[in-house]
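Only one protein chain is missing; all other protein chains are in place.
The block that comes next holds subunit A.
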């Protein structure tokens, strides 16, 4: 008994060094909450800088792990697994978090609540870090809940009736989804007697389980995860939340929690596919979900007048494109998914940066308000055109490379398995790229083709948002002409297939 306890304690103790980014995150959350208690001058600035520094540190240590960690490590009594795939995801989350803090530097919407805001944001990044490494069903649940509960509160940070309503709706739907997920997990526990879902014995027990209960349980868990990535038909929370939450929060929601969902879905699919012995045809199920998601995202975006809402719907469509990686589900597919995710962070954050920048500086909210903007600032207009082209997936931007890769993976999956659903998804997805052009082009169309009231002087150009935005657009162009480096980085991640 004492021996076991000692063993556990040393296990935890020896795990801690590998948990540095997470420890910093927790420390940062506590620090920000603590500093937020005091009434000091320039508190808001302090908070922002503190959050940015913390996230930069997290990113630094994530990257250090990437450079120095080649082994797969089971940590904290096998609750989490630190492998290169997890580290790569963590780098993406850290980057997404840092970008969001930087883009929100000028945002004034949350008045005196910036302490709470940044603490919650770091919590989401923390939850995402946990989820990326989870190798135990309970760990998944804890990570997802950390993300979700913080997200419910962040939704209400516009402090008006709409955002409170959206927050409450999100909470209700989210709680239901979590309930369904944990219910499914409890069944799986009943089949296997274990929660360590990456272990061999878990798989073996699952293979022995009856088909029908297994189908129900695995669909329940998957549905809970699909809820997080706003995949149809579990997307109904998204429009409300995306409309009423503050713009930086929406940008944040469209990357970190969503990609966290993908991180765990990849790991989860590896298990639940049971090496092809699953009674569920996952490729078909996910292909239908992907098609629905793309269609709903795209066709809802078509009718939007509000730029932010249009981007929000389009990010649902991008969930569908990312899902293609899970449909094809080969090593190439997962690598393409990671590539797409990295590019998606760049282009989506860049788009949101300019939407919120223009909203603040020029009071441009609806797509029609972009009228004639090219004459105010040709530079920003050009940058926005590149971003929109990248979101559509046209060359010469990395958005094209991402789509090329993910569709190549899908094609390869089809060629290998002859699964007709994949072919339908391929055709459907590519045709939807044409549909998406129609709404992405609206912003350049109004900016450039329409005469507008924006003949006024350009506002200050040297803001942190513009630097960030230019950097991202530059990255989007460079990653089209030279994707080799990023791809080589992703190539070095191995997946057990």
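Just so we're on the same page, a residue touches a chain if its C-beta (ideal position, glycine included) is under 8 Å from a C-beta of that chain, and two chains touch if they have at least 3 such contacts; residues count from 1.
The rule is simple: contacts and distances are computed from a predicted model.
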Out of "ABC transporter ATP-binding protein", "NADH-ubiquinone oxidoreductase chain M", "Cytochrome d ubiquinol oxidase subunit I" or "ABC-2 type transport system permease protein", which one is the UniProt protein name for the chain not included here? "NADH-ubiquinone oxidoreductase chain M"
Missing-chain contact among A:323, A:367, A:426 or A:443 belongs to A:426
Where A:364, A:389, A:425 or A:472 are the choices, the one touching the absent chain is A:389
Subunit A residues touching the chain left out here are 330-332, 335, 385, 389, 394-396, 400, 404, 407-408, 411-412, 415, 423, 426-427, 430-431, 433-434, 437-438, 441, 445, 448-449, 481-484, 487-488, 491, 497
